[in-house]
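Note that one protein chain is taken out, while the other chains of the complex remain in position.
To keep things simple, chains are lettered A, B and C as they appear, and every chain counts its residues starting from 1.
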Amino acid sequence: MIIVLGPDHQEEDLQRIIRRLEDLGLRAHISKGEHRTIVGAIGDERILNELPVESFPGVESVLPILKPYKLVSREMKPDDTVIQVNGSAIGGPQIQVMAGPCAVESREVLEEIADALVPSGVHFLRGGAFKPRTSPYAFQGWGEKGLKYLAAVRERLGMMIVTELMDPRDTVLVCKYADIIQIGTRNMQNFRLLTEVGNIDKPVILKRGLCATIKEFLMSAEYIMAQGNEKVILCERGIRTFETETRNTLDISAVPLLKKLTHLPVIVDPSHAVGRADLVSAVSKAAIAAGADGLLVEVHVRPEEAMSDGPQSLRPAAFKTMVEECRRVAEAVGRSM
Amino acid sequence: MIIVLGPDHQEEDLQRIIRRLEDLGLRAHISKGEHRTIVGAIGDERILNELPVESFPGVESVLPILKPYKLVSREMKPDDTVIQVNGSAIGGPQIQVMAGPCAVESREVLEEIADALVPSGVHFLRGGAFKPRTSPYAFQGWGEKGLKYLAAVRERLGMMIVTELMDPRDTVLVCKYADIIQIGTRNMQNFRLLTEVGNIDKPVILKRGLCATIKEFLMSAEYIMAQGNEKVILCERGIRTFETETRNTLDISAVPLLKKLTHLPVIVDPSHAVGRADLVSAVSKAAIAAGADGLLVEVHVRPEEAMSDGPQSLRPAAFKTMVEECRRVAEAVGRSM
Amino acid sequence: MIIVLGPDHQEEDLQRIIRRLEDLGLRAHISKGEHRTIVGAIGDERILNELPVESFPGVESVLPILKPYKLVSREMKPDDTVIQVNGSAIGGPQIQVMAGPCAVESREVLEEIADALVPSGVHFLRGGAFKPRTSPYAFQGWGEKGLKYLAAVRERLGMMIVTELMDPRDTVLVCKYADIIQIGTRNMQNFRLLTEVGNIDKPVILKRGLCATIKEFLMSAEYIMAQGNEKVILCERGIRTFETETRNTLDISAVPLLKKLTHLPVIVDPSHAVGRADLVSAVSKAAIAAGADGLLVEVHVRPEEAMSDGPQSLRPAAFKTMVEECRRVAEAVGRSM
Partner (left out) sequence: MIIVLGPDHQEEDLQRIIRRLEDLGLRAHISKGEHRTIVGAIGDERILNELPVESFPGVESVLPILKPYKLVSREMKPDDTVIQVNGSAIGGPQIQVMAGPCAVESREVLEEIADALVPSGVHFLRGGAFKPRTSPYAFQGWGEKGLKYLAAVRERLGMMIVTELMDPRDTVLVCKYADIIQIGTRNMQNFRLLTEVGNIDKPVILKRGLCATIKEFLMSAEYIMAQGNEKVILCERGIRTFETETRNTLDISAVPLLKKLTHLPVIVDPSHAVGRADLVSAVSKAAIAAGADGLLVEVHVRPEEAMSDGPQSLRPAAFKTMVEECRRVAEAVGRSM
């Protein structure tokens, strides 16, 4: 950490900072310039992250040198983390597609959708039994009944289940049915929920918050890993910007950037990113070209009847075409799908 | 709701939409223009909000006419909601100041801070016993011990307690000690938590999410009111933008805008908005000039030792000056403080 | 255009609006709902775009139905515009790569860079002779001398020249040397400059403004076309968001969206979008997978000596690898390169 003292600082301010650093087991390295005096804190600066160094008398600004995360960083673990789920690997050479409706609506519709995914070779069925909805008057999901419908599909078709956990009180229940737990965008900084899924032994898809920086995103993954759960899958799903033609703005450069900064698998949710079915295929191909390890896509047999997110759901035929096109891109970048 | 049909729509698309609207008890009003055909849905369009109308065949776009919220809207209740807390009114002519440390750090420091607030006439002490922290390695609050320290101050000085609830499992515990429950920025769309505080009989300060629109902010307040709790206080605390010189960007126009759209009290948290103590006073005065009903300010006796948010905490002397300056502005706009 | 009257409007407000519309040759279509009265303006609503309809007494809000642009829209011209430049087509099946240094620095360096681009099959050399720089103390470009260096490369290697025009007073000069005129991000709404290049007979690359919406971007293209120049190439180059790990955020969904809304060619500048050389290749592949018609890439033989934008410039070897990888993606989506 670099501590910059302003032009008006006193000698005692400097001495106080030096003592404080030494008390913490760090060494202070002083460099007096023409305009500013600079103190470099030598040692593991992460100790300092939680100190209000900017409030120390005489301090003008503080510049961190090291990243605030550790377990998730590639510096810590250079090799890719590959997560095995029932024979399918996430983060390896094969790109995984997770697809299904936004919400589990009824047993019949869910079965119909799942059947329609089979020809595209989908191994992971997504579907929400607990739904975070902006309006208190909107459909909130079927709860355990929905989880049972998902389990029935797994039983029948062998697909693995990806479903969202919204409330720490439902952890045991959701884990009973899910193969992969999803933490939604709005809960990326629900730290109690992160701690909860840090203590289970299931893979967790962590969706990036609507306006979370890459650093905050990785800190939330660090929360989960710090509890002991190393099976974290990062999901870029669009950030909020000034542009309103699309629901959100897919941060495509986040994909290669995350692959550099962390060893964890990175997938993309094109459906929430763009919010309109007609753009999903193009950005899915882009995600794969940029290095994503998987896709999380909304598919519905009748989007015009969907209980949520209809406008961004693909019909099975469009989905099938998309998977074929994505496969060609995957091969062009040396992956399979 | 206005439903716009694209230039290529079929007559049967139109007929299907008309039937669908009529099934829901709405009337369809058709207007065929040169370039587009437009269907107006007459009746309470909120029924339509959860339908994927944009996915109906032939539909190009959908334009809502009514606001999606109801209970919070001024159209529903023209008079200001004034919330009484132990003899102090929030939302009335008097502007309320809530002040204190970010986190409850120790009994001694808390008492010291509270004593320092007395000369400024503060009736509400803020302080977190449960702290949402970006890093899993940072101080997370003292939990019930912290709540007890807060209660001891109330006992001794008669100040009311404002403290944060982060987890639905802590509701009973936090309610036992708090006079006002705070829902933090990162939990503005933690819908389970909103439902929880909708079922208690305490005032709730709902902080605006980092990138929540005014509409989403009001929908979250609607969640609480829909459960029966009408004592909701809205808190603007800065939104995330591209500007990095300040921690966030205080959306000052949100204050008069919210006062127009809703009957609920609106307060401002200048400390989190700017993130640096030297700007807190100026934006506090601005908040009051713009019509805010109160302030939520971080104060610490020794910011350089604060366990969180030191750089944005005011020292008691600066806080006292600020309150005096704010009082003059309050009087200039016809309020007291 | 839909004009929504508030609950308190007077009958005379409605009558006044009807008369106003009729005076403009439009028909008014009235639909009285439970909560609001709605007036649909039938006819070419673009006449209304410049009227302050929201200020008419009784009006609550105004919802446009038609897009404000005309000449650039695909509705107007369903077929792709393909721009021929000296035998190379932009907007056709072949993806074009435009590459070179940010600024023309010296004749020697420019020649060296151009030579290094030849093995990758580049037909378009980019390089700025006039540079918009954030600091008045930074290198502002060599002006005509730089243009002459560019022309010398064209002479020797047959590459076409892409260079920026910043000032309407330089139009004749820049056109004397350039094959394609570039309008930079900061000038996307320099309407006098747009008018200027609307009156020349050269292709124009219009870069999207740092915080321009898709609609504003297309309106700026409309400015150029409205003067008679139909050879407009749109360039997505990243927008400004809260994320600071990358220089800007590439709006990848803008590519398929623009291809839907307009018939004009769409290219991507990955270098300015990410601002760091190590991510350029990944987002370039993404751009092609998403449907871009070309790339505008910064390449420098010695980025550590570049007079501007060194950190985002690729070295020739990395550029060559990137082009090869991009070519495979291009073929996977049915294009050549």
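The working rule: a contact is a pair of C-beta atoms (placed from the backbone, for glycine too) under 8 Å apart; a residue touches a chain by one contact, two chains touch by 3 or more.
Keep in mind that this is a model prediction, so the values were computed, not measured.
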May I ask which residue of B:Gly91, B:Gly291 or B:Pro316 touches the chain that does not appear here?
B:Gly291
Of the listed residues C:Ser31, C:Ser73 or C:Asn187, which contacts the missing chain in the full complex?
C:Asn187
Hey, which subunit B residues sit against the chain that's not shown?
211, 213-215, 239, 241-246, 249-257, 260, 273-274, 278-279, 282-283, 285-291, 325, 328-329, 331-333
The missing chain sits against subunit C at residues 46, 49-52, 54-57, 68, 132-140, 166-169, 186-187, 189-192, 194-195, 210-211, 216, 219, 222-223, 226-227, 240, 276-277, 303-311, 313
Which parts of subunit A are in contact with the chain that was left out?
2, 4, 7, 29, 31-36, 38, 40, 42-44, 63, 65-66, 75, 211, 240-242, 244
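Everything below uses one rule, namely that only the chains that are shown with their structure count from here on.
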Going by C-alpha centroids, which chain is farthest from subunit C? Tell me that one.
B
When the C-alpha atoms of subunit A and subunit C are each averaged to a single point, how far apart are the two points in Å?
31
Could you grab the centroid distance between subunit A and subunit B? Build each centroid from C-alpha atoms only and quote it in angstrom.
26
For subunit A, which residues are shared contacts with two or more other chains?
211
